[in-house]
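Okay, so here's the structure we're looking at.
Every protein chain of the complex appears in place save one, which is left out.
For clarity, chains are labelled A, B and C in written order, and residue numbers in each chain start from 1.
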Amino acid sequence: MTKGRLEAFSDGVLAIIITIMVLELHVPEGHEWADLGDSATGFLTYALSFVYIGIYWNNHHHMFQLCEKITGPVLWANLHLLFWLSLYPFTTAWMDESDLARTPTLVYGLNLFAAAIAYTILQRLIIRGPGGAGLREAMGADVKGKLSPVLYVAGILLVFVSPVLGLVPFVAVAVMWMVPDRRIEAYLAEHEAQRS
Amino acid sequence: MTKGRLEAFSDGVLAIIITIMVLELHVPEGHEWADLGDSATGFLTYALSFVYIGIYWNNHHHMFQLCEKITGPVLWANLHLLFWLSLYPFTTAWMDESDLARTPTLVYGLNLFAAAIAYTILQRLIIRGPGGAGLREAMGADVKGKLSPVLYVAGILLVFVSPVLGLVPFVAVAVMWMVPDRRIEAYLAEHEAQRS
Amino acid sequence: MTKGRLEAFSDGVLAIIITIMVLELHVPEGHEWADLGDSATGFLTYALSFVYIGIYWNNHHHMFQLCEKITGPVLWANLHLLFWLSLYPFTTAWMDESDLARTPTLVYGLNLFAAAIAYTILQRLIIRGPGGAGLREAMGADVKGKLSPVLYVAGILLVFVSPVLGLVPFVAVAVMWMVPDRRIEAYLAEHEAQRS
Partner (left out) sequence: MTKGRLEAFSDGVLAIIITIMVLELHVPEGHEWADLGDSATGFLTYALSFVYIGIYWNNHHHMFQLCEKITGPVLWANLHLLFWLSLYPFTTAWMDESDLARTPTLVYGLNLFAAAIAYTILQRLIIRGPGGAGLREAMGADVKGKLSPVLYVAGILLVFVSPVLGLVPFVAVAVMWMVPDRRIEAYLAEHEAQRS
């Protein structure tokens, strides 16, 4: 039950984050294609942030399928993750409005990085807790999980060369995670097979 | 369980989209009926978009009753649909504020069309997946589903003649879907009858 | 299951309406009590609309406990109710910003009235549907339900005398419904007693 309510609350927060980002897309003042073109950066980064939240929702959901008990630290680590994710609309909007200026793009990258670290902390706490052995086993080498923060740091450093260049590793992380991750599904299927 | 959480997340996103559109309705500066009259276009298109989201929620709900397993592609096709739907408040607001100027009305139509295509993709993926035979059988000839994109394209073309004229097929799609669709309910009732 | 998802969706919409109204409360520009005083009307009418949504949520919840099957008409009558409720933030904000000018207060009253009518339609459709006999029996004479639209009309007429006076019957409706309504609870308790 506790788990169900934590999942429902997290789903609610993620659903709101993913939807209110559109409120930061300013309606163009003119009525021509050119006016919409000014919003084009906004549209692309909105799509990027949308995909990120979709990925977090997907991974969050899979991870908690293998979490047996919500302890206090897990609950707060989850809120910590939601905190960084709830800043996405703010940092996305600042980057958009600046037309990919250096500092706002850097701040966006730092926001992505902070969320990735928060996710790693949450994952480690669940692995250490009751029933965590299953999650560790399912995670395996966790290449994607380890690669993501590295790519974020690479993007952050590249922003100093050129903000657009910095976006490349950020997009790479999103693409990498959209390729379906069958580890947990495979783990569950295998264990179900063993039982029967 | 996976299905329950996907439905809950989708419901959350749809509930937020349908509600935040009202935030795009600007409070009139004056305090007379005439001032409210300036918001009248906004009110009507707000109602139209409200009905669209209601229809998607309704159809989404029926479709997933016949979906047995959430695969990775289904999950991403669902997020893809939610992405286009989450742009409704933005495109509705632009069309409103332009008093039905050509380009914004065209963009609104393209948004409606993109969502319809995204829905079709989602439906096909569910039909191809485990348990999809039931959905295909329930869908039958799927006249409405095939007619909707055609009507959207007709509306998009008519916008070049006159934006108001282009809205006619858009409204027609909404009316067509509001007429209750008993296919899935009939299918479920029949199969339940067969079992007992 | 259908009922569960309709309730969850309605809860989501009501939760969002009740919460986003605060976004219409403009943060005062000055930093003194007097500046907050300018928002005082906003605060009171915000509280009033908050109570209304709370009442609708409460009554909605009780009513659907006695609804056995969600038919197409019930689904659309429910969305129709949510449509009028979703306009509360807009009409509340207009009334607030006009400092209770005549037309905005009138429009607020019409919004309240439209929602009451939508609720009555929904209730009648549920009573006519499968299992509706229980709801009709539980409703009894339904004095409150019949009195509410009358009071709203009285308030709308009084607005022509004085907008502040028109608010009196609106507040009376809220107070009347906050007094707990034990009819459905009593009906359920009685029937449960009969079974055992």
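Here are some notes:
In this section, a contact is a pair of C-beta atoms (placed from the backbone, for glycine too) under 8 Å apart; a residue touches a chain by one contact, two chains touch by 3 or more.
All values reported here derive from a predicted model rather than from experimental measurement.
Per the touch definition above, the residue from A:Leu23, A:Ile117, A:Val153 or A:Met178 contacting the chain not shown is A:Leu23. Per the touch definition above, the residue from A:Val107, A:Ala138 or A:Val173 contacting the chain not shown is A:Val107. Contact with the chain not shown here comes from a single listed residue; of C:Thr2, C:Thr41, C:Asn58 or C:Thr71, that residue is C:Asn58.
Seen across the whole complex, the unshown chain contacts chain C at 7-8, 11-12, 14-16, 18-20, 22-23, 25, 27-28, 31-33, 35-36, 47, 50-51, 54, 57-58, 61, 65, 178, 180-182.
Taking the complete complex into account, residues 1-2, 5, 8-9, 12-13, 16-17, 20, 23-24, 72-73, 75-76, 79, 82-83, 86-87, 89-90, 93-94, 97-98, 101-104, 107 of chain A touch the chain not shown.
Heads up, the rule we're going with is that only the chains that are shown with their structure count from here on.
Taking the mean of each chain's C-alpha atoms as its centre, the chain lying closest to the overall protein C-alpha centroid is B. Centre-to-centre separation between chain B and chain C, using Cα means, comes to 26 Å.
Distance between chain A and chain C, defined via averaged C-alpha coordinates, is recorded as 37 Å. Those residues of chain B in touch with two or more other chains are numbered 8, 12, 16, 20, 23.
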